[in-house]
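Worksheet for the structure shown next.
Note that one protein chain is taken out, while the other chains of the complex remain in position.
Here is chain A:
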């Protein structure tokens, strides 16, 4: 059955290639017209394709840690926010911040203000009245705002002697030059009961580690100040974001302190130019090296000039087809199409090399071209499909970054193949007509003949060394680690990345954070469940496994704690009338009683005042200038309430799995996210995607190889170098301390698809031939050039600033380099052994 299928496939491919040869050699004009037509269609498709710039849409976010992570960015709006970090001398940084914030407020894009708000101060004095009102409320509602531990001190403040002392302090405040501004606060809270409420509120509302004595968002060492700005329009609007970035750059010109910018989306725009430059320089340098290699080997101008056309044709056709079927294409996926430079050149190398060799051997142009297209063409057809299939199988993954990459690169490879097959033959025939007297001289052998002879003379030694090397690399590969740290994939010199690092270093409460979300439609139920999470977090904090945590429960007591505080207050005030006591104290200290009637009444009803609820307290807090503290911890949308608990930890001392297990036990529906959890989720998704890609892609590769070869030796010759190359790649990565990450894992698929080409080409040409050395030199030269052009295409990424690209570059250099070496150095002896041991050397090998 398998033989029938593979035989039919082989036959269909041969007929297909024969048709291509016929069409390209007899109707070149029609071929060019058809090519131009498809290119035009693709251009139209590309022009109507929506290119996505939202980096968060590259990853699967239907559930899990990444979903909550994205939700939280949406809820808090922090994904859209821009962060400006000012660094400099302590005395200079504040005035510069004032000036820069002023420029940001005045910044306009398209005639409208660029930012909705710009904040850099903890407390806005214009909100003094509202702040005083809230403090007055909180001071008289200890059940909601007082921690049980502070109840005794609160009760002591209500004793006559303490009241006198507090009122003297109020008098001092009124006598000061700030007295007029403090008047409202004194009226709202004459006994300074806020002493027991505000530290808790301040602690709970603090998202950054700031200098407690500064009114600015200033680090404790006074050398770093952060400004947070909310752009007027979503920065996913790239046209707006680019203008905004330009305006920001103008606003920070001439500043006497260093001002850097970060922000989830805005950073993409700020770094856009650097990233574009990075990718563009990689593309141009790759292209230059590829063209140079091709020209240096074959010394033909027109085929060399055709290479960029083939590459561009492959990219445009692939993008046009993908754009017609995908709802949108991410610009980062598009950037990876640069890989086509390395991949798409191989087919021209093999095709031209064979044509040149046959012409050099004296064959007529038509016959040389027929052999190149139908014989070598079969090899490159198998090579292209075995390269494309593993990429295309990535389309099934949930990870958009991988699926789009797989589709685009897979299609790019196939279209590069067809562009080569359709454009190169007419060009070669045209060149024959243009220069009928051109003499085809033997091509450089690059020492491959000596390698063939040397290997075969020491066949046993080469085999042993080759197998030992593979074994050694396999052992080293066992030590390969998975690099889940997303930060390491960032551009190393990215302004946004470096700024984010500085924020973490200077202003973060702890190096790492975990966010727990308790959700539901019943607010009371959500609060009660949130209290249980608080309790769990407190246990971890007491054990030193959490550095700190913040939650709404730290700002406002839940019903149980409120009942306990009210009970203690009632007990402590038994037989006392604090309202009357305040009235007496006010008179003793020379204060008028009338302005304080509200406070007197509030204190008089303090005992037995258990009627206020947590809901009311939160509503009052949310309506106060401290609303930011509520916004950080409670979100209400169409889905219901989302109560957020922020956990701060330093690293491994926080047993995340144990915490998540306990969290699931007390609240099965609670969700959690952190950078660690997101990394873990991505790693699992990527691993699963690659596993399926590897299995399905591998099966397709084997099927295609079986269709190409009918012998086990051909299959072995194709797979041995790629197996050795992957082992070497992983082994060298392990030895050099480089782990597999989300991005360079893609190279495994690439090597699987491309690596077998090298062995396949050599086996295809050598097996069953009368002059295997000549065939090996021709195929080996093409393999060597292919490998070098691929390394030039991928490998140049190794020097990219973008960590993700660099890791791909290095992995490719190791993998392709090793696969090529194993193919060229080992196969002569293995294929030779096969020839000697084969009873029917010519059986079933093509042609």
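Convention: contacts are C-beta pairs under 8 Å (C-beta built on N, C-alpha and C of every residue); 3 or more make two chains touch, one makes a residue touch a chain; residues count from 1.
By definition in this document, contacts and distances are computed from a predicted model.
Protein name for the hidden chain, per its UniProt entry and selected from "Nitric oxide reductase NorE protein", "Outer-membrane lipoprotein carrier protein", "Putative ABC transporter, permease protein" or "Allophanate hydrolase subunit 2": "Outer-membrane lipoprotein carrier protein".
For the chain missing from the display, the contacting residue among A:23, A:99, A:498 or A:660 is A:99, taking the whole complex into account.
Of the options A:82, A:104 or A:186, the residue whose C-beta touches the omitted chain is A:186.
Shown as candidates are A:172, A:571 or A:688; the residue that touches the absent chain is A:172.
Although one chain is not drawn, its touching partners on chain A can still be listed: residues 94-95, 98-99, 102, 121, 123, 125-126, 128, 168-169, 171-184, 186-187, 213-216, 590-592, 595-596.
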